[in-house]
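Missing here is one protein chain; the remaining ones are kept as they sit in the complex.
== chain A ==
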Amino acid sequence: MTSHLTRRSFLARAGTELVIAVVLPSLARAQAIRRMTPAEMREAPAAPSAFLRIGEDDSVTVISKHIEFGQGTFTGLAMLAAEELDADWSQMRVEAAPSEVTLYANLNMGMQGTGGSSAMANSYYQMRKAGAAARSMLVAAAAQEWNVQVKEILVERGVISHAASGRSSGFGAFATLAATMPLMLQPDLKDPETFRLIGTDLPRIDGDEKSTGKAVYSIDVERENMVQSAVLHPPVFGATLKQLDAAAADAIPGVLATVQLDRGVGVIAQTRFAAQRGVAALQADWDMSAAETRSSEEMFRTYAEATKTPGADTETRGLGAKGLEGTVRQVEAEYRFPFLAHAPMEPMGAVVDVQSEKAEFWMGSQLVTRDKTEIVKVLGMQPEQVDIHTMFAGGSFGRLGTPDAEFAAEVAAIGKAWGKGPVKHLWSRENDIRGGRYRPMSVHRLRGGIDEKGNVTAWDQVIAIQSFLKGTAFDGAVRNGVDRSAVEGARGVAYDIPNFHVGLHLMENGVTGNFWRSVGSSHTCFAVETFLDELFALGGVDPVQGRLSLISDEETRLRNVLERAADMADWSGVEGKPGRALGVAIVKCFRSYVAEIVEVSRGEDSLPKVHKVWCAVDCGVAINPDVIRAQMEGGIGFALGAAMYSEITIGAGGRPEQGNFDLFRSIRMSEMPEIEVSIVKSTADPTGVGEPGVPPIAPAVANAWRALTGKSIRTLPFSRGVMA
């Protein structure tokens, strides 16, 4: 193995900590910046120096290449490294990685970034190998120092010991020497059966600082001589500034400058309050010639019309839509899904400091490589001149990861225009809710049919939706009129339906779209799972039994979660207690499997009242079961709130009609159902948990509602669709 070694072994002192700073083999660099298959991830060499720092005080700091915005990545990554390092949980720390794609690429993406519920999936081997390699270096150092055999040394809960001589030590004492020991590129990893930390409910590593107000988010960053900025965006998507009268803004005490931006006007001031007052005082005239002025009602009509023709073929099985001709009974349904804001609790914010030779950003950077690329363009700098410090983010749900990095570019433009030191740039909640990058609206038209035995034998689904990837750095994902992110969950569905077709119309729309927690499955799962229930009802088939017989043979994990959820709910049909009904829906999402069953009654507001949710998930090896349960609970609550109450509507002339939490309604404490989560034991490599809990809840509730009332819900949110 020594033949694989390259230059390494120097020490750097950072504060009181000693850094194991091993120069990575060029091999690792070359492999890191392209997408890897799961098999390649398993084979990639260890890189402990990029990911671990061992302090003289015995602390082990994990460098997280993934942003922590609630999903538990810091905890999960630290557990992976600590497991193989045989560290004690109390000595683990985590900090965010710098923006350096050659070291910190998401192996699933081929760039530095977080998304697609991939953090654990792409780090499972990488972080364990880092831990294992560092452990072997510590052991080698101890063996040399104590003059004993490596194999006689034991490492347990952060203590290195040699039984025969009675010697023992923490990690810190050997950090210096360990850095000079040979680096094993392919260290032995533990048999998962022997895991001591992985698979346990360790407390979140950020739980304490997030329960005391000490956690530092972008909005909390403080720099010397920092000024504050706020922004006025055009009232309509695509409008541009025609004329600006900033006299009233400039007259406000504390306002320092106004800055014309690609999209709107920034106001820089000494205080946040002055910046906000400055924005309110701006008199702007907008050029509407390129603006999107349609209302969402007009858009829905255009989309609905489009779904009457087949669109681009994303998948055809058997006879496709023609298979409907051979069925004995058919159903046709049109579904409408609204624009949805993400509305993370922390509105977009950043601190920027642009100097002549370098620039620094403190922000919740989700797609770091994209952010950096756009920043570099705005500033006219080289990537090496720009540092992005990734902060804790107060949620994202997809909002922080925009393909064109529009927010990072806006921050860079503000920082460059000021040019006199650091600026804290914050969006108001209204900037956020009216600012677009919504989950795109869509219309689905479904036609399906059953044979004389009640079997579902034909399925035709046509989707009209915009692509938010087309024309961006992710344009490559759009081919032959098909954007796979728009049809995931419909195309390739895990049911054996002999005649099957999913068509797609990519619509033009000036209202900007983006990833939104679970992306395509946030709408496709609803259409698929409720329409399937309608076909089952037509044939007198039980929704659980019908799904079990329709799931493809190879999808055993999907069948397992459905059976587990049915067991948990004691399923014997859709009938519940008096006045209540049960509903079910399942999804395969980001390579994880989730089944959800709900118990629903008619609420006082005539909307569905969800009493109980049973959720079964298979996400491979469960790294931290309690974090997984939390993600299922949160995903269910987030999606239930969206399905019940949330929509962005565009009024006549193109203005979004919601601007804050008063009208963009979020789920509240009293509306939260009881949730029971069961994790299917698995030895498969870990897959995502941040998103897969989201898709099934809304269709499960709609299915229960139809069982209860006989009425289908085909328009979201339910507050609109129940009445429709």
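A few remarks follow.
Just so it is clear, a residue touches a chain if its C-beta (ideal position, glycine included) is under 8 Å from a C-beta of that chain, and two chains touch if they have at least 3 such contacts; residues count from 1.
The rule is short, and it goes like this: contacts and distances are computed from a predicted model.
Look at the chain that isn't drawn here: its UniProt entry, checked against "GntR family transcriptional regulator", "HEAT repeat domain-containing protein", "(2Fe-2S)-binding protein" or "Sugar ABC transporter, permease protein", names it "(2Fe-2S)-binding protein". Only one of the listed residues, A:G116, A:G131 or A:P347, touches the absent chain: A:P347. Across A:G207, A:G419 or A:G651, the residue that sits in touch with the chain not pictured is A:G207.
Interface note for the absent chain: among A:M109, A:I219 or A:L340, the touching residue is A:I219. Mapped onto chain A, the interface with the missing chain covers residues 69-72, 203-204, 206-217, 219-220, 222, 228, 253-254, 271-274, 343-347, 392-397, 426, 428-429, 626-627, 630, 633-634, 636-638, 641, 660-662, 666-670, 672, 674-675.
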